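Contents: one structure, followed by commentary.
Left out: one protein chain. Kept in place: all the others.
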Amino acid sequence: MFDWRWEFVLDILPRLVKATGNTVLAALLGYGIAMVLGLVFALAQRTPFPLLNRAVRECVEFIRSTPLVLQIFFVFYVGPQFGVMLSPWTAGMIAIGLHYASYLSEVYRAGIDSVPRGQWEAATALSLNPVRTYSRIIIPQAIPTAFAGMGNYLVGIFKDTPMLSVIGVAELMHTANAIGSEHYRFLEPYTLVGLIFLLISLPTAAALRKTEAKIRRKLGLRSL
Amino acid sequence: MTYVEFLKVYGPQLLEGSATTGMQTLLAAALAIIIAVTAGLMRLSKNRFVYGAATVYIEIFRGTSLLVQLYWIFFVLPLFGLTLEKFTAGYLAVGMNLGAYGAELVRGGILSVPKGQWEAATALSMSPAKRMVRIIFPQAFLNMLPPWGNLLIELLKGTALVALISVADLMFVARKINGSTYMSAQAFGSALLIYYVMSRAVVTPFMRWLELVMARKLGRA
Partner (left out) sequence: MKDSMKDYPLKLEGDNIPMVRFQNVTKRYGDLVVLDHLDLDVQEAEMVTIIGPSGSGKTTVLRMLMALEKINDGVIYVEGQPMTHMVKDGTLTMADNKYLRQQRMNIGMCFQHFNLFPHMTALENCIEAPVQVLGLSKKDAIARAEDLLDMVGMLEKAHEHPSRLSGGQQQRVAIARSLAMRPKIMLFDEVTSALDPEVIGEVTQVIRKLVSKHNLTMLMVTHQMGFAREISDRVCFFYDGKIEEQGSPDELFGDPKSERTQQFLSAVLEAN
């Protein structure tokens, strides 16, 4: 098929598989940062200080509505201008972590907002304090709603990691580019990268859907 | 060099890049909408082949990265005898990718129309096509407008990747300025601001307006 060379595939596969490790690592690290920062962003919009809430809201909107690849460049290049050198990995993790934190903060917010008002009132009527109301009543019910969104963004961050190649993070795309320019062959490396992404993202998405259904059942909630 | 001086020198280039980004966005959006409606309707078909074809398309484009698709279309397709201009390859990739996401919005929007509406149209002896065009789709359209607003912002952001195959869009210009001046904060910062203005001051208000118009038309506002 169109000069597809299997021996070349076998030749480059080990390098691509190794780079896949970096891709997965970048996705998980970035997601970890995003989960924590996202919670900070979400709660910082629910403080008793309207000005702070507003400022955080605007920041989240700004990060959400500008391109990630541009943010990656920004973080990587602006540091040195002011004498702060960041490694590609550090800059990449900051950029992708911040970007997805802004997404996840919206997911958390929607999850909390999806809990009916009657639940807050019942908790109030039973004199539960705010910490317990959140931890025992609201968050457990917000999780099923938030989980679907969180799962989508886990797959999403994984698929956005190729952008890290632009500042030289040695993940899949970067490796495929390198192979391509070494051998002047792009068919196999780019096709394999696509297949590797499919092989990871499709089963992950399916598993997340199953887990979501399981969580709903476990919490005694009706399935959607 | 102050920021004002920076803008005086490089502002025109940034604006030119923005115009290219705007064109890419419009063309990609048009393509995405066509693909979304087609694939979305195909996903509702009872014909297994039709359904299957749309599903494979959607899974492939949603299961891999836009950047991978862009490189594949630009670097690999020529090996199959299909050489595309970088500008064309750019909006094709972005439109095809976001179209796959849009297809699921179309499908969901159509399924969100209550069953009673289908039954009422059927009871009035409407053909399936009439029922879809006259009764179901207008209601579905209104339901799916809010998520389309988000999708169009994703699409606008997605066009920044075409800079990586050297389409001279806003992102490309910002990189060029950065490369020649090392004024990274000014170059990338200005580009970020322009993208922000495009999504918050153009895309979002336009979608709000469209929602309002459609809601009025359907008597829901």
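Observations, loosely collected:
Labels A and B are assigned to the chains in the order they are written; within every chain, residues are numbered from 1.
As a working rule, a contact is a pair of C-beta atoms (placed from the backbone, for glycine too) under 8 Å apart; a residue touches a chain by one contact, two chains touch by 3 or more.
Keep in mind that this is a model prediction, so the values were computed, not measured.
Although it is not drawn here, the omitted chain touches the following shown chains in the complete assembly: A.
Only one residue in the set A:Thr47, A:Ser87 or A:Gln119 touches the chain that does not appear here, and it is A:Gln119.
Across the entire complex, the residue among A:Leu29, A:Ile137 or A:Ala178 in touch with the chain not shown is A:Ile137. Across the interface with the omitted chain, chain A contributes residues 116, 118-119, 121-122, 124-130, 132, 136-137, 140-141, 219-222.
By our rule, only the chains that are shown with their structure count from here on.
In this assembly, the C-alpha centroid of chain A lies 20 Å from the C-alpha centroid of chain B. Every residue of chain A that touches chain B in the complex is listed here, in rising order: 2-3, 61-62, 64-71, 73-74, 77-78, 80-82, 159-163, 165-166, 173, 180, 186-187, 190-191, 193-194, 197-198, 201-202, 205.
Within the complex, the chain B residues that touch chain A are 59-60, 63-69, 71-72, 75-76, 79-80, 153, 157-158, 160-161, 163-164, 171, 174-175, 178, 182-185, 188-189, 191-192, 195-196, 199-200.
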